[in-house]
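Excluded from the complex is one protein chain; the other protein chains are retained at their positions.
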Amino acid sequence: MKILYFAWVRERVGVAEEDVTPPSGVDTVAALVDWLATRSDGHAAAFAERDKLRAAVDQAFVALDSPIAGAREVAIFPPVTGG
Amino acid sequence: MKILYFAWVRERVGVAEEDVTPPSGVDTVAALVDWLATRSDGHAAAFAERDKLRAAVDQAFVALDSPIAGAREVAIFPPVTGG
Amino acid sequence: MIRVLVSPDAIDSAGEMAALETDGGAVATFTGLVRADDGVSVLELEHYPGATEAALVRLAEAARVRWGLSAATIVHRVGPMRPGERIVFVGTASAHRAAALEACAFLIDRLKTDAPFWKRETVGDATRWVEARAHDDAAAQRWRD
Partner (left out) sequence: MIRVLVSPDAIDSAGEMAALETDGGAVATFTGLVRADDGVSVLELEHYPGATEAALVRLAEAARVRWGLSAATIVHRVGPMRPGERIVFVGTASAHRAAALEACAFLIDRLKTDAPFWKRETVGDATRWVEARAHDDAAAQRWRD
C-alpha cells in the first residue's frame, strides 16, 4: 500500500511517500494512522493531533473512520488551504 | 429650456434636441410632455404611450410628475436597456 | 480608484483586468458579449452623453464604499457592434474575494437599470429597439437596502 504525505505532515514524517504493508487488523484510515505513528518519532509527531488530519483513499477524500480494504493509495494531510 | 430625446422617442420626434420656452402653467415633466405633444405629429406619436416614457431633469432621473421649475435640460426617453 | 469609460472603441478587457491587479487580493470581472445565437447582425447602443458617465461613476462609487473596494472599473461600448463583440466590462478589486464578487454582480445588475443606454437590434432587414425586461428590474432590486 502506497502512503502519501503532504504539507506539514510530509515535513514531520520526513518523506513524501512510502510503501507499507500494514497488519491485517489495520482496517480503517484511523487504525492505519495509529500503526504508522509507531514507525518513527517523525511519524508520531506528524500524527499527534488527529483532529488536524485529513485523508484520501485512492484519491477520494474520506473520513478517518473509513475502511481501507483493497486501497492501493492512502494520502494523509492537513486541512486544505487552496484558492 | 433644452429638451433631449433618445432612442425611439428621438426617432419619432425627428430631432435629437430642441430649445423650447414652455408657457408658465407647464410646471411638471408630465405637463411638459403634454405641451410638447402638440408641436407636431412626430411629437404626438413619440408621447402616445406615457407609461413607456422616462425622464431626467438636469441629468437626474425623475418621475414624470416631478417639477421642472428652473430646469435647464430635460431629457425624455424609453426605459433603459444597457448592460 | 474608480474608472469609467463610455466609448465606441472595442473594449480592452485584458488591459482593464490587468489594471485592477494593483495591491493583491481578489479581482472579479464580468464581460457582456453580443449574443450570436438569435439572428442579430448588428447591435447598436445609444447613450446620454454626460449623464451616462455620471450615472456609472455614481454606481462605481456606491460599490466602492459598500464593499470597501480598492478599485472598480466600468467600460461600456456605444455605437454599432457585431455578435461576439464586447458590450460591457465590469471589474472590481478588493482584499477579499466575496467583496469583489458581490460588487461585480451588483454593478452589472444595477447598470442595466440605472444608467441611460438604449439597445437597437438589426435582424435581417429589420431594426427594433430592445424593450426593458422585468427581470432586469428584479435583479437590480435585490441590491436595494
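Letters A, B and C name the chains as they come in the text, with residue numbers starting at 1 for each one.
In this section, a residue touches a chain if its C-beta (ideal position, glycine included) is under 8 Å from a C-beta of that chain, and two chains touch if they have at least 3 such contacts.
Quantities reported herein were computed from a predicted structural model and do not represent experimental measurements.
Although it is not drawn here, the omitted chain touches the following shown chains in the complete assembly: A, C.
Taking the complete complex into account, A:A56 is the one of A:I3, A:L36, A:A56 or A:A71 that touches the chain left out.
Looking at C:V6, C:L45, C:I74 or C:A105, the residue that reaches the missing chain in the full complex is C:A105. Not every partner is drawn; the one left out touches chain A at residues 4, 6-8, 56, 59, 61, 75, 77-83.
Although one chain is not drawn, its touching partners on chain C can still be listed: residues 13-14, 17-18, 21, 23-37, 83-84, 86, 95, 97-98, 100-101, 104-105, 108, 139.
One rule holds in what follows: only the chains that are shown with their structure count from here on.
An unclassified topology is adopted by the chain contact network, corresponding to no line, ring, star or complete arrangement.
Annotation, chain A versus chain B: rotation angle of 180 degrees from the Cα superposition, expressed as a multiple of 5. Between the CA-based centres of chain B and chain C the separation comes to 26 Å, rounded to the whole angstrom. The geometric centre of chain A is 49 Å away from that of chain C, both derived from CA atoms. Between chain A and chain B, the centres computed from C-alpha atoms are 73 Å apart.
In chain A, no residue touches at least two other chains.
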